[in-house]
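For this depiction, one protein chain was excluded, whereas all remaining protein chains were kept in their positions.
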Amino acid sequence: MGVTAYISIILNGMLTGGVYGLFSSAFTFQAGALNFANFSYGAFIMLSMYLTYYTIAVWHLPVAAAVALILLINAAFGILLRKTVLKTGNFGTQILCTMGISMIVINGVSFFCSSYPRDLAILEKRLFLHPEISIGLIQLGCFGLAAAILLGFHLFLTKTWQGIAIRAVVQNREIAAVFGINTSHILDLAFSLSCCLIGVSGIMLMVMFPVTPVFGDYLQNLAFIVCISAGLGNMWGAFFSGIFIGVVPSLIMAILGARFQDPLLYLLFVLILLIRPYGIFTKNKNVVRAF
Amino acid sequence: MNLQPKALAFVREPRKLIGAILLLSAVILILYIPVTKNRRLMTIGIMAFMYIALGESWNIGAMTGLFSIAHSAFFGLGVYGITITLTRFQGPVIAGILAGLILNIILAVIIGGISSKLSGLYFTMALIGLSATIYSLSVQWVSLTGGSSGISMPRAYLLPKRTLYFIALGIAVLSMIFYVFLRRSKAGTCFVTTRENPSLAAALGSNVPFWRILSTVLSASMAGLCGSFYAFHLMSNNSEVFSGAYSLKIMMVSIVGGINSVWGPVLGCLLIIMDEYIRGSMPSGLAPLSVVIYALILILMALVKPAGLASFFEKPGDRHAAKN
Partner (left out) sequence: MKKICLFLVGIGVVFCGCQAKGGAEDGELPPFRISMITTLTGADPFGGAEYKYGAELALEHMGGEINGRKINLVIADGPNQDATISEFERLYNDGSRCFFSGYGSVADRTFATMCDEMEVLYLSLCWDYDLIQGPSDYFFRTSIRVDKFSGGLAQHCISIGREYLGKEPKDLRIAIITNSAVEPIVVPFEMTARALGANIVLKESYPVQTKDFVPIITKLMNTEYDILVPFQITMDGNPFQKKMYEMGYTPPVTIAGGIFYDEPSFADLGNEISNGAISLSFINPSIKESAVPGLARFTADFEAKHGRKPLTHALQAYAAMFLYKAVLEQVDPSQWEDTKLLADTVKALDIEYGVLPWYWGVKFDELNNNVRSDVLLLNQWVDGDYRCIFPAELATREARIPWIR
């Protein structure tokens, strides 16, 4: 295959990887900053995708209303999770409860909507940079939007009062309380925001790909790989890691063959965990056993 | 110190008495079922016994604090070990069981090694990554594993339902005996100290990584044996045995039943029986609902009573008095 083919594949992988990076950064925020092992992550992305499909393709709501609805539902779930599951600090309980929630969501969706793949059936126009290199316009748009949202989130965390309060609470809860910050409200806000990010990623993914109830599990595994290679808590790292994880499977597929994509990807994941579990992009080595 | 004869003390505690009565009625039920020749009851019994054994194997891992989130990997390796040996290599049954055991031991050693380097969320993710690797290998390596449609066991190995029932019963009873024996042995004590206070145990000279690996190996081997049995039950195996649904069920049996008790998985398998009944009596269109029900029960139990159902039958002070 020529160079143009490889450039095409890499560009395409980067664009998809941008969206992976977006939802992985929300996960890394939850896991790293909020100390919450959320195993229902993929299920909620899948739920957002289904909601996108139903609001737009079946119920024909206007797009703005659909987006608002999805964000609201996700935020509500976030608050619900915080009130019930997050109350216990016990890590094992969190995993179990969120896995249980994930099973409920997945089976609820397959019961009400059946497992038939749903697709918004949008035919995407492609931008031809070169007769043999093309990128999808929708994917480009989603990539740009993902980067913009992350930038906005970063600015929120660094420039606004609430954002700084969140960072303070994450760093040291007791001292932050001494300074008069209502820690539990701030954590609620942080959690709901990261759940809204889940909603946005779901909408973007629905526009790009079809969905089945088990798609969430696949996305969750990808989120794990991205977060571990970036280092938990490192949001920008997660974005770039996402791009990396978008490109690597495509290259494996192109060079070795599609058959090797999954096994090699997961093996790479395990190797990263063994060799550099604190992340490829972070220098902080103390994250691992302190969890 | 309690000078009265053990029997009287037993009767005086109503919880233990109720437990004994329940146990007796369960034993009568278990022995009665094969007499009825009702296939459905026997199938439910077989699944319940198998999950008891799997639950005990999970509990063995939990003795050193191994939160085995992907236990179906061990189970599936046992299933595939025997199926592949019997079909692709035409080996005898013993070779198949051994193949499953060897694969499980290798995987367990790897996991035991990882558990000394990583903890908490990282370790859990490593387990998920490993089990996802095994699952994707089993799906993609079509020439060996038959891909996602799997392989059939040769017809010559078909066993009648009754035989399977008694084998499953035997496996369940043996696993419970093994658990009790292990817990009371020196190894068991070392396992528990590794979980409760690893730094102290290491300071006292205990070889913490070795105990971790040993308990993972024992846990994996037992799960693998259950897997080898399951191959005979289902007679046609596909990669779904590696899926998260089985892992969740095993964890549910152990955790809802009670991690630190030999009776925990026995109580936990009540949920399995309930699940089989619900799925059996309603049309399959409603089958996802039965998963919803037991997931809800799992969440409720995890939040409300983390010690599990078995703790209903013990007084609060019991655990420390008896186990120490």
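Annotations
A and B are the chain letters, set down in written order, and residue numbers restart from 1 in every chain.
In this section, a residue touches a chain if its C-beta (ideal position, glycine included) is under 8 Å from a C-beta of that chain, and two chains touch if they have at least 3 such contacts.
Being a predicted model, the structure only gives us computed values, none of them experimental.
Of the listed positions A:32, A:78, A:92 or A:136, the one in contact with the omitted chain in the full complex is A:136.
Summary of contacts with the chain left out: across A:50, A:153, A:215 or A:244, the touching residue is A:215. When the missing chain is restored to the complex, the residue among B:136, B:175, B:215 or B:228 that touches it is B:136. By the touch rule set out above, chain A reaches the unshown chain at residues 1-2, 5, 8-9, 12-13, 16, 110, 114-117, 119, 121, 123-126, 132, 134, 136, 208-210, 212, 214-215, 218, 250-251, 253-254, 257-259, 261-262.
Although one chain is not drawn, its touching partners on chain B can still be listed: residues 14-15, 18, 22, 25, 29, 38-41, 43, 136, 139-140, 142-143, 146-149, 151-152, 154-156, 158, 160-161, 234-236, 238, 240, 270, 274, 276-277, 279-281, 283-285, 287, 312.
In the analysis below, only the chains that are shown with their structure count from here on.
A straight line joining the Cα centres of chain A and chain B is 33 Å long. Looking at the complex, you find that chain B touches chain A at residues 67, 69, 114, 117-122, 124-126, 128-130, 132-133, 136-137, 139-140, 244-245, 248, 251, 255, 285-286, 288-289, 291-292, 295-296, 298-299, 302-303, 306.
Of all residues in chain A, those touching chain B in their complex are 31, 37, 84-85, 88, 90-93, 95-97, 99-101, 103-104, 107-108, 110-111, 217, 221, 224-225, 228, 232, 259-260, 262-263, 266-267, 269-270, 273-274, 277, 288-289, 291.
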